[in-house]
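Removed: one protein chain of the complex. Kept in place: all other protein chains.
Letters A and B mark the chains in the order given here, with residues in each chain numbered from 1 onward.
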Amino acid sequence: MSVKAPSVSKRYRIVGLVAILSLILAACASEEETTTTAAPESVEEATTTTAAPVTTTTEPLPRDVTISFQNWYFQATMKEAYDQYIASFLAQNDRVIEVAVETQPYPRYHDVLNVKLTANQPPEVSWINASVGPQYVTSGRLVNLLPYIEQVEGFNLDDFPEDALRPWMHGDELVALPFTNANNVLYFNTEIFAAAGIPIPLELQEQGNWTWESLKDIAKQLVDSGAAEYGFYFNNGLYTPGWRNLIEIYAPYGARPWSLDGKQCLFDSPETIEATQLVWDMVFVDAAHPGPSVAADFAAGNIGMTLARQNYVGRLREVPFGWDVTVAPDGPAGYVPSLAQNGIVAWKDSENPDLGAQFVVHTLTPENAAIFSINTPSPRRSLQNLETLTQFPTGFTDEQLERAVIPSLQAESFELEYYHPQYAAVDREAKVVFDRQVWVEDANVPEAMAAVCSNIDPLMTR
Amino acid sequence: MKLMTLRQREAIAGVLFVSPQLLGFFVFVLGPLVAVLTFGLFRWNIIFGELDFIGLSNYRQMLGDPEVWEVAVTTVLFGSGFVPLTVLGGLGLAVALNRQTKVSIALRAAYFMPVVISLAAWTIVWRLILQPNGPLNALLELAGASPIPWLRGPTFALVSVIAVQVLKTLGYSMVLFLAALQTVPSELVEAARVDGASPIKSFRYVTVPLIAPFTFMVTVLLTIASFKTFALIHLLTMGGPGIETTVMSYYIYVQGLQLFDMGYASALATVLFSAVLALTVIQFVLRRRWVFEGG
Partner (left out) sequence: MRSPLTANRLSTGRIALVVILSIGGLILLLPLVWMVSSSLKPEFDIFVFPPEIIPEPLFWDNYREIFVRAPLARQYFNSIYIGVLNVAGTVAVSAMAGYSLAKLRFPGRFLVLPLLLCALLLPTEVIIVPLYALMSRFGWIGTHLPLIVEPVFGAPAVVGTFLMRQFFLSIPTEIEDAGRVDGLGTLGVFLRVALPLARPALATLALLTFLASWNAFLEPLVFTAGNKELLTLPVALDQYTDVDGTPFYALQMASTTLSILPVLMVFLLAQRQIIEGIARSGLKG
């Protein structure tokens, strides 16, 4: 290798090169800044131009608009439903020529959406999740749907329970419509119960003794008898995605992680502690529920009972064992089902927020919401009945629907999936404490729950 | 006169040869890099889309946040486990398998296989192998030891993550070292042998110095890769339990795209970038002391 010091003239050239480099560097920088600082301006612009729908144009505009629709699942019955919405929307709208569907699997869905938002290139329409939704609701970047709903005859917004719309209200604006009503169903393996000689949950129900306490007892008996590897399993996951699925027991215990207004931590309330302790005992004392990082699946046939979404039935179509369903057990507060209602929204900063909002509203007209029952029941009250559900191949018999699904829809009180304006941060802080202090062998649950509160308190007041 | 033109022509050729790479670098690396450096000076909630200049506040916040220190320590621990194990393991494998026998070639393929398997599949399988009632703990119990919470214990989780990444990368460093070993003239090794040097000695005094530039390169590349480890953490532990396996690049991703604080994430990225830059510079400086570059 021949490394020699550059001659004087070369040094000048190096200086020149450095100068050119820094010029290009500066150019790159300014380019980036213009891209990003433009964001707030265009938000205001969008706000002013789309405050009310402008549909009365004198001249017919060309039919050349493609609106993009971002979702996290577009298969089978979901695709069937949306294909119908899209076809009918294109038939009645004279501007839109195509609805371009973009699908990202759920675990990375919001990350990709956030990249697009950051680059100020949101899609016209997207789904947002019930829990993280409120963070977007308060952003001021979602189109107010109320003016568009008024334009649709017979939409009947009152059909949505007030509770169901609350997470999606931003002041007087309704910036999203809930489109799912995912409920949980208790599945049990009849063969395991027979082998253990234990009465099935339906019998307990008849005795009026179908509670979380009795579920814990039979879960332990199933394991102790050797008939099952695990007695019970929270199919939606206790460890990942995290504590949030404790809602399934928190709700009937009258327990909550924080107050409804999101300003007070309630992890350390007696109800929340009692419910958490019961689950902890099931995992660490009875060994009746899979521990952290254990891979488990009710469909594998070695688990006695599981609480899973209604659509989990799809995974049980061909399993080689018998199973049946019923509702989730009661707690001290009685029967309180938990529901996940995801939202569909239109983005102001997209190229056609106006048409996007029209599409959003179109997907939830009474007729279209009925079609959605093929996936989950609709949040519309008028559709939460046996007559509607039995029109679709839900995977359950009519009797099973009536026993396990309908009660969760018609319950007097229900709990919506937890939401908070700082959800992501709160969720993460809580998860760290749960990982370190709750889901461990030597946990002290009351202390751990107090620790959760001291961790998330700063986020509660904001 | 003729010499001058030759030199000039060489210079022109040199610039032309490197220009496609340099141009792409300016557009796709320097631009975004400068953007990230700039964003670090702003408070930027990506959902609200508001951008406020706040000077060095993000950096001050970082200094006062114990979590950042914890993540920094994890990042360093991860690197100091991952890099030496992969370099030495890869070198060892390359030396052992540097033969044209069928067995050697088959073994090379076996060790290279993990590089080829998609990370998603690799982590799914290891998650199953490492679970509390999984095959690894079953083996431990057979041997009379008590089971280990591989992915949940504070220390074990990081060890497991390192191990899974090392196994995934060993084949990569083995291939680089195999290429390196081919540049060692066999005559030199033979000569050393004839002079009575043991295989270990001839390896130590002939092979190692000759492949030093490659070793250097592999070390630098792996060090950098170690700081960039993201997908593995994302897929295997999500940074948990707690934040025990959260390395800096994963933390940056979480802060930026999941907690929406892009300004803070950019400031963290700037610090990570500077740290890796400093480390690389140090490696290059130290290189002179242990690398024989020939010529």
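Of note:
Here is the rule we go by: a contact is a pair of C-beta atoms (placed from the backbone, for glycine too) under 8 Å apart; a residue touches a chain by one contact, two chains touch by 3 or more.
All of these numbers come straight from a predicted model, not from anything done at the bench.
In the complete complex, the residue from A:N311, A:T394 or A:Q422 that touches the missing chain is A:N311. From the options B:V27, B:V73, B:L140 or B:A191, the residue with contact to the unseen chain in the full assembly is B:V27. Contact with the chain that does not appear here is found for just one residue of B:R60, B:R204 or B:K228, B:K228. Touching the omitted chain from subunit B are residues 7, 9-15, 17-18, 20-25, 27-33, 35-36, 46, 93, 96-97, 100, 103, 105-122, 124-126, 128-129, 133, 135, 167, 172, 175-176, 178-179, 182-183, 185-187, 213-214, 217, 221, 224, 227-228, 230-231, 249-250, 252-253, 256, 262, 265-266, 269, 272-273, 276-277, 280-281, 284, 293-295.
For subunit A, the residues touching the absent chain in the complete assembly are 1-2, 6, 10, 13-14, 17-18, 21, 32, 35-36, 68, 70, 72-73, 75, 78, 100-109, 112, 115-116, 118-121, 229, 236, 295-297, 299-302, 309, 311, 314-316, 318-320, 375.
Convention: only the chains that are shown with their structure count from here on.
Separation between the centroids of subunit A and subunit B, computed from CA atoms only, is 35 Å. Interface of subunit B with subunit A (complex): residues 26-27, 30-32, 34-35, 38-39, 44, 46-51, 127-128, 130-133, 149-152, 238, 240-243, 253-254, 257-260, 262, 293-295.
Here subunit A touches subunit B in the complex through residues 1-2, 24-25, 28-29, 31-33, 36-37, 39-40, 43, 110-111, 114-115, 117-118, 120, 135-136, 139-141, 240, 291-295, 349, 424-425, 428, 431-433, 435-436, 439-440, going by the rule given at the top.
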